[in-house]
Structures are given as structure tokens and as C-alpha cells.
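A short write-up of the structure that comes next.
Of the protein chains in this complex, all but one are displayed in their positions.
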Amino acid sequence: MDALLLQLLNGLDKGAAYALIALGLTLVFGTLGVVNFAHGALFMLGAFVAVSVNELLTFSKRVKDESVTFFDAYKEQPYLEIWLGDFGSAIIDWSVPIAILAAIPIMLLIGLAMERGLIRHFYKRSHAEQILVTFGLAIVIGEIVKATFGANPIPQSAPEIVSGAAPVGALFGLSEALVYPWWRLVYLFSSLAIIGGVFAFLQFTTYGMVVRAGMADRETVGLLGINIERRFTIVFGIAAIVAGVAGVMYTPILPPDYNLGMNFLVLSFVVVVVGGMGSLPGAVAAGFLLGVVQSFASMGAVKEIVPGIDQIIIYLIAVAILLTRPRGLLGRKGVME
Amino acid sequence: MASLTAFQPSTPKRDAIIMAVFAAVVLTAPIWLTPIGASYPDLLQRFAIFGIFAIGFNILFGLTGYLSFGHAAFLGVGSYAAVWMFKLLTMNVLVAIAFGVLVTALFSIVIGYVCLRRSGIYFSILTLAFAQMSYNMAYSVLTPITNGETALILETADPRIIDRALLGDAKEALPSPSLFGLELTGYAAFYFCAVVLILAFWVSLRIFRSPFGLKLLAIKSNQNRMIYTGYNTRPYLLVAFVISGMYAGLAGSLMAITDPLAGAERMQWTASGEVVLMTILGGAGTLIGPLLGAGIIKYFENIFSAVGKTQLSELFAFLPDGLNEALVGLMSLFVGEGWHLTLGVLFMLVVIFLPGGLMEGIKRLTDWAKSRRQGGETVGDGAAHQPSE
Amino acid sequence: MNKGKTFTRRTMLKGTAIAGAAMAAPTVFTRGAWAQDFRNDPGDSSTVTLGFNVPQTGPYAEEGKDELRAYQLAVKHLNGEGDGGLLNTMKPLSLKGNGILGKKVEYVTGDTQTKSDAARASAKRMIERDGVVMVTGGSSSGVAVAVQSLCQEMGVIFMAGLTHANDTTGKDRRRYGFRHFFNAHMSAAALGPVLEAEMGKERRSYMLTADYNWGWSVEGSMTEVTEKIGWETVNQVRTPLGAGDFSQYITPVLDSGADVLVLIHYGKDMVDSLTQAVQFGLRDKQVNGKDFQVVVPLYSRLMAQGAGKNVAGIYGSTNWHWSLQDEGTQAFVKSFGQEYGFPPSQAAHTCYVQALLYANAVEATGTFYPVEVIKFLEGFEFDGMGNGPTLYRAEDHQCFKPVLVVKGNENPTSQFDLLEVVNEVPTEQITYPHDLYAGDLGPYEV
Partner (left out) sequence: MANVVLDVSDVNKTFGGLQALSHINLQIEEGKTHAVIGPNGAGKSTLLNVCVGRLAPDTGAVMFDGVNLTGMDPYDINQLGVARVFQTPEIFLDLTLIQNVEIAALAKRDGAFHFRPFRLMYKEKALTEEAEHMLEDVGLYRLKDEHTGNLSRGDKRRLELAMCLVQHPRLLLLDEPTAGMSRHDTNRTIDLLKRIKERGMTKVIIEHDMHVVFSLADKISVLAQGAIIAEGAPDEIRGNPKVQEAYLGGAHV
């Protein structure tokens, strides 16, 4: 029972990551009609915003380690700590949450630049060409990050107070042994909040209503004299922010490297399509569904029955859903069929 | 040029010329590729093999518009099947090819039958899912068949039933794949691949020029109209899918022939993505484009990745020191470990400036050249495209 | 490098297409003529080319970069430039610091991408186009085995880089392949006594294993050794390569009753799974009245860097570490550190040593003829290369030398001071019979 609960949490956690990336992917697709293979790169860039913020905050005074003679080895002490003492340490400790704040404007800018500079010229081009150009862009972004930060993963840590394991079991009157990392809980709930925020934005603001109407029938809304293009540019920015913030929040769980985006890209495409092209709730539902299924398939009891099932379960479920439901969970008719 | 770049009516004479030029270009590749450092057997073989792979992929994607994101699975299956033939029966390459293509055909019938129940991106993701499942299983649970991460390789202790029966016990050394006694290594293997490539290209040309090919193109253009015009499109798509899968299987067997090893990463999504990129880069739906795309990507992968700072400074040695260093520093971002960057930039440039791929660029170039020559000639040339009157 | 090849590459780079055409065609016919000789004989050329095949893209790109640095350093030292590095400490030494057999050493590089196919393609390019006499490098066992068998077929010597699976010199050993790096069996044998001393005889272990050959090979060796000291294996779970999020494999550990987690992952997988295991509070846990422990059988400093402070107090084994105090290590760290400004990784070390060992063997035998070089290396005993007295065992081409057991440093004094050496396990303890992992080296002449 405890094991099942933990796996459910794991699955939701994983699902939250899939859902956040898929959400942006499907938003961009639904509004702009662009298949964006560089979306994973936005996630990765977000993670490296966290890395950069951390490096800025821990800019250090270096004390040479005299015992090492053949090269310069340093004991580093961040200037923030030297100048501000404990307060400085606290700031550094909170570098990931600070990076989330920083990521919002940075990712918005990156998103807008990407849309203005490249993506908008590809609205009317074939999906094949969109794939090629955005794939090229993803490679270029990845290589630039590699050249700047190296290929090795760079660890980030969550603030001290949320870095340990939460006694979930004790809180809910279950087994004492039942613990779950605080940061993963924070991540899960923040993701839910972000997803809720995006939906609320689309549901309750006039801006969002126009965007939704545009997703449903672009031409008609265009005929109403509303400048869809500009609004869609903003949508791209929002997608970039969502992906970027997801990336920042994921760094304490997964030390980022330049390949991070590519690793998530394929899975998030599967998620989007399983959810149904052009459907936001579909993408979110599929994200959580696949995450949870993947977790449960990894349990020892399941693997004993079907060895290696955890390696293929996502694809198996994807195939099953696509064969029983022609347009995924909630896809609209005629979109990319 | 038009009959090369687009689906245009052609004439037997014109096609004969295309075939002759193509064969000549392929067979002389070791000579004209020398100046760019690409003339050594392994890369030449790779050009031919990935050319076949891309040509086959283009029969599906270029003609029907169905974008498979899992074609590498067929490449891998073809390789595994061929290596198993080497291990179990004989080192004769024809047996390996026949078996490799046969197994891939069966495999692609099953996968095609399932995936073609959907279209568009749903089809793409279905193919991707099957390929990823194949890859993941080949890497782990199927290790007894695939030898997992290490890749399936030949052993001196392999049974090779036919060879042993005919030639007695093998020598101590590993045998090489051979064509009735002719060892296929180095340039011999390249020429073998080249001949297969020419045949594969010929088949693809015939398909492009056939009523069957025309129908596939019509499916891409308007499947609804096809159905109301009296066509059952599903079997057409399945046949195209299987043919294209068999091309991949053929390429896979050839990979096993030129290098008797089959590894799981051949089936990974990145490998499937690579052939998609090759085809789009060169120009989907054109005869030559996919080949061109395959050549360029393989060239970058094998040559650019091997250029280091030393070679660069040799190259710019004629420049003054400061300039030399600056240029070498800049260029070294794009070669060696930076070859991915070059590839990414190339993708973007091609799509931005040449919608329709490299063949579009070539077409524009020839059109421009023609229009420069003079108006009258262009008209005469245009008439040659339309022989049906 | 002979004259023709220099010409080829220059022409390629300068894009001039003149005489190159004459090159390729004749090769078809002359190939047969080399047969009684050997492939890529440098002959009268004043230079000789080595092929450095390392991962430049993909998950081990950082390690590959370090390997390449080591090779470039080795080339410098072989040619008598720089401070000479291990040429000063190696015993017995035949090298003279004037290249190999008086020929200046040049090199070509390639990208293995950590894929068997790509690695073989790039090795073939080196052999077919660039005419290398030896191929070396790599950062995974799959690549090592693939390239090794290729080199056997081509008759070119392969000096493996970082490869840890037993297969490389076990089931898949080859006459033309040599491994200086240690292997899974040795890791386990070295860790056994240390784990017993540090954690006691009554432990319950839980293993998470990367689901491919290397992982299985370590899993097998670790199980054998830990059960021999009395530990109980609670469970062994295989995880897909590159899973990223390992939480679904870690949570079952929590209430399994295990008190030791053995993480059989390498590279990015190890960084991820260790980071996540620590987040799940495993390091702070008490089970069966004991502190919960984590063991990482194959450790590297680059990985420790990726996992950050999570490595503190975690045991593992490594082939070599820069903080060793012997003469060889000091000499190597000195030249590497002065050249690049930071200490070499174990991958860099093994690659550097492999390059020197090959060169030394050629110098000693007086010929590039691979059969003679192989015969020299088989059973070759040497010292002063940073690992103490070492034997290249003839039967399986595996080096035998002491193995280091290390622990993640709790209080690092600098950014490189991530691992502390706990024990240097002597060679006798980790030696095993050569037919324990049966394999066939194959013939000398191919």
C-alpha cells in the first residue's frame, strides 16, 4: 500500500514534468500551427538559467590550496557569504527559487526572440520544414550551451529546508517509513499551480478567450479584426516561460546537461499526441497518465511478470491509446491527421 | 533537370540518360571524392548505404507524405538478420541480403498494417513508438538475440553450417563476408554497395515513373479524392511502407556486410530522425535529393568531426599569425567536437533559404542559368518536358 | 604519416582537386600487395600516425575531451617536447623521446559518439584513410568491444580507453586488443574487504543495475563478493539506460529492509540516481539499527563533480586518482596540470599510459609489425606509471595492478578534491584465473 502510494507520487511527479513540457508544445502547435522540435531546448535553457544564477550568486573568492603544486586548486568562498555572512549563505541556498523568478523575464525574452526571429516565418511552411528548422535550432542551442558550460552535468541543490525527505507517512498517519523528498512535493504542487494558472488564463481572461477561439478556428477570429498574430507571439512567450520554469524547478532532481532537452523532447511529443493534437487538457491528462503508468510498471512485482516492461510501457500505452482512440485522448478532428 | 527534381512526365531516353549519368557518378565516386578527403572505403560504403536508406524512405515520405519516425527499426532488423545469417549459415552476402530483406519485409508488414490505421502525426508517433520499443528491447531484454549494448558480432566459433560443410572447418581467423569467394572488404565492398545502390535507384526511378508511383503521389495530395475516385488507399500505403521498409532492411544488411556487426543504437529514434533530416535536407519527393542529404550528413559526421586545430592552422597557415589564430579559434567551434553545431546551422540555413531542400537550390540555379542563356532555348527545353503529344 | 596521406588531407582542406584523383584508384590494386606485409606500415616515412577515437558528443563528451588532452600530452612527450611526463618514471623504458623508432608521432582524432557504429566508422576512417598504426580511446565497454573486434579484423592494434566490463578482456577478448583499465571483477574484489571492514558482515544489499552488459557484469561480480562476506542480497532491479528520473526505482528501496544500496550506474545515470537517492533521505536513514550506506562500484571524479555534495561518504572503486603520491602519478599530474591547469581524470590517465605502452613496445621490438608488438606486450611487466607494478597478462591482455577504493570527500579542500583514497588493494587480492571468463584471443596473423 505504501509502495503504491509512493509510486503514485513518483508518477505524478514525472507526469508533472511531461505535462509542463507538453502543455507548451501543444499550445504552440494549437495556436501557431508549428511543430516545435526546439521546445525541449527551452526546457534545457531554463535549467541553465538556474545554473547561471547559481554561478552568479556563488561568484567566489578563491583561496589557493597550497598543498597542490602542479595546477591551481582553490578553496572557494562566495563573496556573498563574505560580505553578507549568514544572509549571503541564505541567498545562495535559495538560488533555485531565485532562478525561477529570473527565468520568467529571461525565458519570455528568449521565447519572443525565437518567435519573432525564426518561428513566425514558418507558420505557413510544411510541417517537415518546421521540423528541420527547429531541430537545427535545438542542436545549435545545445551546442552553444555545451561550449559555454561543458558537457558534464552541473548539480543544483534545493533550499536547505526543502532538500530532505518529508515524513509523508507520519503526516497522514501511515507508516513512519513513508518519506518523500520535500522538493519533489514542491515541484509537484508548483507544477499543478502553473498548469492551473495557464488554464485560468485561457479560461477567464479575454486575452485567453481570443487565443482559445483562435485555436479552434483561426480564420474566423482573424475575420473579426482581432490581431491574432500578436497574441500568438505572446502565447509562444508563455510556452517558453512554462518550459523554462519547469526546467529550473527540475534542476535539483536532475543535474542538467546540454542534452537534457533532447531527452525530454521525444517523450513530450508522445505525450502531446497521446493527449490528442490541439488539446490542452488532453496533453496534461496524457502527461500524468503516462507518468503514473511508467512508475507502476517499474515495480518489482510487475517486472517479474513481464521483464523489461518498464522500458517500453510508455510506448505500449501510446500505441494502445492511438489504436483505440483515433485522435488520442481528447484530440480534435482534422488536426494533423 | 525538372524530371529529377519533381514528379514530371519523362521519356525513356531521358531516364536512360539519368541512369547512365547516375551510374557513372556513383562508380567514379572514389576519384572525385578524393579532393574533399572522403575517398576511403568505409565512408564511400556509408554514402551508398545511407543513400539506399534515404531513397527508400523517400518512397514512403516523398510520395505518400506519410512521415515515419521509426524507420531505423527496419535498418536494425535488417542488420541483425544479416549478421545472424553470417553466424549460422554462410558468409555469402547474397544469402544475408535475401534474409535481411525478407525479415524486414515481414516486420514492416506487421508494423505498417497497425500504424497505417492512423494518419498524420498519429501515424508518426505510432511508428516512433514501435521503433523505440524495438530499440529498448534490443538493448536489454532481447540481449540473447541482439547481444545488447556490445552489439552482435561474429565469433570464430560460430556454426556457419553451410560454409563448414562446403569448405571444411574455418581457419583460425574470422572470415569476411564474401560473394562466391570474392572477399567483400575495402573497395570491393564499396563497389558491391555501389552496384546495389544503382539498382535501388533504378527501382526507385521506375516507381516514380509508374502508375503506382503516380497514385501514391495522388494519395499524398488528396486522400479523400482518391477514395471517391475508386481507390482503396490502405493497401497502396501498406505496399509503399513495406517497400520502403525493405529498402531500409537492404541498407541494414549492407551495413552488416561492410562491417559484420549489428548494434542496437542503429534503431534509436535519433537514427530514425537522421533519415528524416537527410530526406528533407536534400528535398523530399525528389529522386536525387535524399541521396544528397544522406551524403552531406554522413560527410559532416565523419570528416568534420575529425578535423582538429592542427589541421585548421595548417589550412590557414598562409595568413598572418594573429589572424590565423583568430580564424582557427572561430572555426574550431564548428569542427571536431563542434560538428553537431555545423550540422544544426546547416539545417537552419537550408530550410530558411531553400524551402524544398537542396534540390530546390539546384533547380533555382539551373533555372537561373537557363534564363541567362536566352529565352528561346528555354522554350525549346520546356517542350522536351512534355513529350506526350 | 606518409607523404601521400599528408597530401590527401591538405588537398581536402584547401579544396584543390588536382592530383588527388590519382590516389584512390590505384589503392584498389595495391591493397593485395601489402598482404604479406602488414597494414599501414609506415615504411620509410618520417612520421607515424596514431588514431585517437574518443567520445566528443553524447553522454561521455566531457570524459572524451579529457582523454584527448591526455593523448595530445602523450604525443608531445613521445616527440620529446614538454617535460617528458611518465617517460621519466617508466621502468623498463625503451623510448628515447624522439618519436617512435625515430619517426615523429602525429595523430588523427575521431568521434565515437559512444555508439558502436559511429565508433567503428571513425576507427575505419583512421585505418583506411589516415593510415594509423594503432587505434586507442573510448569511454564505454560497448564501444571498446566493437572497435576491438574491428581492429582484430583489420590487423591494427587497439589500446582500449576507459572500459570496465569483464567482457572486454573476457568473453570478447581479442589478440589485437589491450586493456590497461581495471574491470568489474577487480572492483568487486577490491571493494569486498573494505566494505566488510567499514560496514560489517551483516548487511542487506539492494542493487540498482543499468540494464546492459556492463551493468550485469558488475552486478554479478558484486553479488558474488558481497554474499561471500555474508551480506544478503534483498533485491536486484534493472533500470533502463538514460532513465533520467530514477525515483520509481528508488522508492521500493525505502521499505525493502535493505541497509545498503549498490548503484551500478555510470556517467549521467549515476549522477542522476545518486542525487535522487540522497534526496529520498537514504543517507540519513537508519535501518536494522545501522546507518544506511550507498556504494558506487565504479567511481570517477567527473561523475563526482556532477553529483556535487551528494557523493560525500559514498564508497566506490577507481582505477587511479590524481592525489596518489607515487612518483609516476606525481610526474603525470605535474605535466598535465601545468599544461591544462587542472588535474587529469582516471580516463585521461589510462589513455595516456596506453599510448606510452604501445609506443614503448614498438621501440623495444624495433618494428611496427603488430605481431611482434603484441608478443612484446603479452606478459610485459612495468612500473612507474602511477599504479605501481603492473602486469599485462598474456592470456587475456588485461593489466593487473592495485585497485583504489575511494570515498566521496566529506570536507573537500578544493574544487578537485572530491574523492579520498581509502585503500590501495594489492594486486594479489584482485587477481583471478584468466579462464574465469572464457574467451578466445584469436590469431596473431590476420
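So that you can tell them apart, the chains are marked A, B and C in the order they are listed, and the count of residues begins at 1 in each.
We adopt the following convention: a contact is a pair of C-beta atoms (placed from the backbone, for glycine too) under 8 Å apart; a residue touches a chain by one contact, two chains touch by 3 or more.
Predicted, not measured: the structure shown is a model, and the values here were computed from it.
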item: Touch partners, limited to displayed chains, of the chain removed from view; value: B
item: Contact residue for the chain not shown (choose from B:159, B:235 or B:329); value: B:235
item: Residue of B:18, B:38, B:101 or B:218 in touch with the missing chain, whole complex considered; value: B:218
item: Contacts of chain B with the absent chain, listed as residue ranges; value: 7, 9-12, 203, 206-207, 209-215, 217-218, 220-222, 224-233, 235-236, 239, 243, 385-388
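Everything that follows uses one rule, which is that only the chains that are shown with their structure count from here on.
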item: Contact network partition after chain C is left out of the picture; value: one piece
item: Chain pair with the higher count of C-beta pairs in contact (A-B, B-C); value: B-C
item: Whole-Å separation of chain centres (CA-atom averages), chain A against chain B; value: 34
item: Interchain centroid distance [CA atoms averaged], chain B/chain C, Å; value: 34
item: Sites on chain A at which at least two other chains make contact; value: 308, 311
item: Chain C, residues touching no fewer than two other chains; value: 61, 65, 211, 238, 240
item: Complex interface listing, chain B residues touching chain C; value: 30-43, 46, 136, 139-140, 143, 148-151, 153-157, 171-174, 176, 186-187, 255, 259, 261, 263, 265-266, 301-303, 305-308, 311, 314-315, 336-337, 339-340
item: Of chain A, residues touching chain B in the complex; value: 35, 118, 121-122, 125, 127-129, 131-133, 135-140, 142-144, 147, 266, 269-270, 273-274, 277, 307-308, 311-312, 315-316, 318-319, 322-323, 326-328, 336-337
item: Chain A - residues contacting chain C, complex; value: 2-3, 6-7, 10-11, 13-14, 17, 65, 67-76, 146, 150-155, 157, 163-165, 175, 177-181, 183-184, 252-255, 257, 259, 263-264, 294-295, 298-300, 303, 308, 310-311
